[in-house]
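Notes follow the structure.
Here the complex is missing one protein chain, while the rest keep their positions.
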Amino acid sequence: MTMDARLVRDPINTSALLARVSRPSNGAVLLFVGVVRDVNDGRAVSGIEYSAYEPMAARELGDIAREAGKRFSLEDIAIEHRVGELALEEASIGIAVAHPHRAEAYEASRWIIEEVKRRVPIWKREHYADGTREWVDPTRAAAPART
Amino acid sequence: MTMDARLVRDPINTSALLARVSRPSNGAVLLFVGVVRDVNDGRAVSGIEYSAYEPMAARELGDIAREAGKRFSLEDIAIEHRVGELALEEASIGIAVAHPHRAEAYEASRWIIEEVKRRVPIWKREHYADGTREWVDPTRAAAPART
Amino acid sequence: MSVTVLLFASYADALGTSSLRLDLEDGSTVRQLLGRLRERAGAHALPPEPMVAVNERYARGELVLAAGDTVAIIPPVAGG
Partner (left out) sequence: MSVTVLLFASYADALGTSSLRLDLEDGSTVRQLLGRLRERAGAHALPPEPMVAVNERYARGELVLAAGDTVAIIPPVAGG
């Protein structure tokens, strides 16, 4: 049984995440990787910086893993969220889950990423190609006026 | 753009699958791995053998990738399905998809695995710990009388 | 006319071969081919309406076959 959630400063090793949840009783393994995109909201992005309220963010990540475990009868979860400066195409988050059956793996993985985005105190500052930087506010980006 | 689906005899390299779909415009990458389980329907499994109607199976896999591309506006898909003899914990299928946004990645990945299970002409013979072998019939396993 | 029939997995085991030739009347359908196939030993293993592919595409029972077609009888698939 793996119930593992942490903030990391070094690049996320997705193969290691997969290995941590693999067991012979798990027929389905699902890995979600969030990646720094080169464009957001129409602006060219050159890099990203994640900062966290670290003790609380680590605890919330752990709570999410445990809650997912209960909710989806999941025994194998490994989550890593990167903090610090990230280059384009680097992974900001890796979520590996494994379950005897695929339905639960898909539901759990999706639930986990939505919870992470909803409640883990982590903030993202985008660095733009024009040299400016800005904290990203997802509540604003979702507003129709922004389209 | 990657639209890649194939049958393979060698072990599936999940890192290579991920690399094939990664691009700086894709913020979400999802990898599904189906793994040979040690127990099925209560019987101890020691290994598995997949056989395929190979030309048709390869074409159906390609069709599924293309259809997923249209249905979910997905430009990056890599699917590998293993054939031949597999040991426990080896991957029978790897499905990597990447998309600018996660909702489409999850929906597409799930749709692809369901379509593979529904229509790709591949058969599985389980080898049991007691030395017997049996072709798996998922239509029978789903019947309530089997529980 | 002559068509090739392919059998796989449990169907190949039951009928004792993975490939055979059948001579059918011109204009025969998939369903008629299945009727002929049922005359063979071991054919009780086939369900009432097995999945069938003609020239590597899934086909319905009413499809009319042509000389040289390859007709695959597809057991329940179990990939993934």
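As written, the chains take the letters A, B and C, and residue 1 is the first residue of each chain.
Definition applied: a residue touches a chain if its C-beta (ideal position, glycine included) is under 8 Å from a C-beta of that chain, and two chains touch if they have at least 3 such contacts.
All values derive from a computational prediction rather than experimental measurement.
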Contact list for the unshown chain, restricted to visible chains: A
Chain not shown: contacting residue from A:R23, A:R66 or A:R125: A:R125
Contact partner of the left-out chain, one of A:R6, A:H101 or A:K117: A:K117
Absent-chain interface as seen on subunit A, which is shown: 34, 50-53, 55-57, 59, 81, 92-93, 113, 116-125, 135-140
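Keep in mind that, in the parts below, only the chains that are shown with their structure count from here on.
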Intercentroid distance (Cα basis), subunit C paired with subunit B, Å: 26
Subunit A and subunit B, separation of their C-alpha mean positions in angstrom: 24
Interchain centroid distance [CA atoms averaged], subunit A/subunit C, Å: 49
Two or more partner chains touched - positions in subunit C: none
Overlap residues in subunit A, where contacts from two or more other chains coincide: none
